[in-house]
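The complex is shown incomplete by one protein chain, all other protein chains being positioned as in the whole.
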Amino acid sequence: MRLLRATLFRLGVVLLLVFFLLPFVWLVLTSFKTYLDAFAIPPVLIFKPVLVNYVKILANADFVAAFVNSAVVSLASSAIAVLVGALAAYGLAFGRRRGAFDIELFVLSLRIAPPILFIIPTYYLANRFGVLDTYGLLIGVYTLVNVPFGISLLITYFRDVPPDMREAALVDGCNEWQTFWRIVMPVVRGGLTATMILSVLFTWNEFLIALVLTGKATQTLPVAITAFLTFQGTEWGQLTAAGTLIMLPMLAVGLLAQRNLVRGMTIGSVK
Amino acid sequence: MQADALATRRRRQPGVRLFYQPTLWVLGVISVLVTGYTVFLVLHRISLLQPEGDRFVGLGNIITLLGDGRAWNATLNTFIYVVSASTIEIAAGTGIALYLNRDFSGRRIVRTLLLIPLIMTPVVSGLIWRIFYDPNSGIANYLLSLVGFPDGLDWLGDPHMAMASLVLVDVWQWTPFVIVIVMAALESMAREPLEAAMIDGASRWQATRYVILPMVRDAILVAATLRLIDSVKVFDIIYVMTRGGPALATETLNMYSYLTAFNSFSLGYAGTIALVLTVLVNVGLVIVYRLATGRMREV
Partner (left out) sequence: MKRRTFVAGSLALPFVAAGVARAQSTQAFKGQHITALLEGHPTSNSMRDMLPEFQRETGIDVTLEIVPYNDLTPKALLAYSSKSNRYDIVMDDWVHGVGYAAANYIQPISALAEKLPLYFDKSDLVPRFFDTLEYKGERFGLPVYGESTFLMYRKDLFAQKGLKVPTTFDELAEAAAKLKEGRIAGITLRGEQGIQNVYVWAAFLWGFGGEWISGGKCQLTSPEAEQALTAYADILRRSGPPGVANFGWQENRLLFQQGRAAMTIDATVNGAFNEDPSQSSVVGKVGYATVPKQNVPLKGSSSSLAVHGLYISKTTPSPEAAWLFVSWATAKQQQIKSVTLNPNCGVSSLAAMDSKEYMDRYGSFKEATLKAIQAGNQNYLPNIPQANAIINNTGIAISQALAGTSSAKDALAAANAKNDQALAG
C-alpha cells in the first residue's frame, strides 16, 4: 500500500514536471537542432545536434554585454528592494495594530499602474538630467518598482513570526534594529529568499521599462533577445540558444536558494 | 516588574515607525507625481508624431473613451482573463505546494525545475506556445490526434477559443509564482499545531484543511492579490500570440493602451485608458481586500 502511494506520488510529480517543462525542453532541444528538424511534425526526437547556434550567440558581443547588464541591474535593484522592503515590512508588521490594512492596501495599489504611465515621464525627466542609459537610472527605477512588491510579500512572513520572539528580545535589552537584524530576519529567511528570487526574476525578464530607458550601454537581455524577431523573420537558432543561456543563471540561483527555503526556526527557540 | 518593562517596550512604537515611514513617504510622493502626470495626459491631446500639436481637451478623452466600444470590449476581456487565470493559479498553486510539502528524494531539484515557466523570458514562452498551438505543425494538435481527435482545435484562430488558450499559457507561466510563495509559508510555519493534530488522530486531509491552510492563509491571500493585480497588466503573451485578435477577442485594456501609445502614438488617449484601468483595478482591489480581510477578522 505504501509502495503504491509512493509510486502514485511520483507519477503525479512526473506529470506536473512534463506540463511545466515541455516548452523549456522544446527550447533547449531546438537550440541544438537545424531549422528543418525544429519544426517537423511529428516532432523529431532523435536528431543530430549542432552547436552553430551557440557559437553564433556567444560570439555576439552585444548579447554578452546584455547578460552582464541584466545581472547587474537585477541583482542590485532586488537586493536594495528586499532590504528596504524588509525594513518596512518589519515596521508595518509590528508597529501597527493588526487589522489596519490601509497602508498595505496603498502599497499593493502601487503595483496596479501600467508601466506606460510612469516610463514616459521618467524618460523625459531622465533625458533632462542626462541619466538615460545609465545603471543608476535603471537600478533606481527597478528598485522603486520592486519595493512595493517586497513590502507586500514580506509582511506576511513577518506576521508569521510570533510577537513573543520580538518581545523577548526587547526585554532582553536589544534595541529595535538589533532585534530586526539578529533575531527576526533569520526567522523569515525563507520569505526573504522567496522575495529575492521573485524580484530578480521579475527584473531579469522585464521588457517595457528596459526598452524605453536603456540604450547601447545598458541594454538588457529581454530587449536583446526580442531583437531576433525581425521584420523578415525570426532567427530561431540564435533565439533558442539565447533563450536557453538566459535561463541558466536563474536556474542556478533557484537551486542555490533552495537551501534557504527549508524549515525555519521552530518556536522552541523562544524562552 | 517584567510586565512594566514589557508595557514600556510596547509603547516604544515610534522606533518601529522609522522602519517604514521614510519608504512610504518616498512611495507616496512618487505616486502623487505619477498621478499628476497622468491627469495631465488625460486632459490633453498629445501625439508623438505631431510635436507642436499638443492641446488641451479637458474631458474630451474621457468622453471618447466612454463611447468607445473597443474599450468596453477590452474591459470585459480583461475581467475574464484576470478572474479565470488568477483563480486557477491560486487553486492549482496552493494544491501543488501542499502536494509537494513532504520529504522525497529529488525534492530540491523538483522545486527548482517548477520555477522554470517563471524563469523563461515571457516573449520566448509566448513564441513557443504559439508554435505549440499551431493547428498544422504544433504539438498540441499532434497530441490530440494521438488520442482520437484528428482535427484538433483552432487554438488561436477561433475567437471563442483564443482566450482560453491564452489563459492556459498564463496558468502555465504563473502557477509556479503561487507555488513559491505558498511553499515558503509552509516551510516557515510552526510545526507544533500540525504535530498536535496528527497525534490527535487527524487524517491528512483534515490536518490540511483545518490546521495548515489557515496558517498559510495570509500567504495565499497575498499571492492571490498579486496575481490579480499583475494579470491585469499581462502583455507579452497576448502581444506575441494573438496581438489582441482574432477580431479583438483577446484584447485587454492594457494592450489597447499600449497600442494607442506605441502604435498610434496618441499619448493622451493612451493615458486615459491606462488611468481608467488603474482606477477600476484599485476599486476591485479594495473590494476584494475588504471581503477577504473581513473574513480574516473572524479568526
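Order as written gives the chain letters A and B; numbering starts at 1 within each chain.
The working rule: a residue touches a chain if its C-beta (ideal position, glycine included) is under 8 Å from a C-beta of that chain, and two chains touch if they have at least 3 such contacts.
Remember, it's a predicted structure, so these values are computed and weren't measured experimentally.
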{"item": "Sole contact to the chain not displayed, among B:22, B:193 or B:245", "value": "B:245"}
{"item": "Identified contact with the non-displayed chain, of A:105, A:227 or A:251", "value": "A:227"}
{"item": "Touch residues of chain A, complete complex, unshown partner", "value": "34-36, 39, 41, 62, 120, 123-124, 127, 132, 211-212, 215-216, 219, 223-224, 226-234"}
{"item": "Those residues of chain B which, in the complete complex, touch the missing chain", "value": "48-51, 53, 70, 134-137, 151-152, 154-159, 162, 241-249, 259, 261-266"}
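Assume only the chains that are shown with their structure count from here on.
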{"item": "Between chain B and chain A, distance of the C-alpha-averaged centres to the nearest whole Å", "value": "15"}
{"item": "Footprint of chain A on chain B - complex, ascending", "value": "2, 5-6, 9-10, 12-13, 15-21, 23-24, 27-28, 30-31, 33-34, 37-38, 96, 99-100, 104, 108-125, 127-129, 131-132, 136-139, 142, 172, 175-177, 180-181, 183-185, 187-192, 215, 218-219, 221-222, 225-226, 229-230, 232-233, 235-236, 254, 257-258, 261, 267, 270-271, 274-275, 277-278, 281-282, 285-286, 289, 293, 297"}
{"item": "List of chain A residues in touch with chain B within their complex", "value": "9-10, 12-13, 16-17, 19-24, 26-27, 39, 41-43, 84, 87-92, 94-95, 99, 101, 103, 105-118, 120-121, 144, 147-149, 151-153, 155-157, 159-160, 162, 167, 170-171, 175-176, 180, 187-191, 193-194, 197-198, 201, 204-205, 207-208, 221-222, 225-226, 229, 234, 239, 243, 246-247, 250-251, 254-255, 258, 261-264, 266-267"}
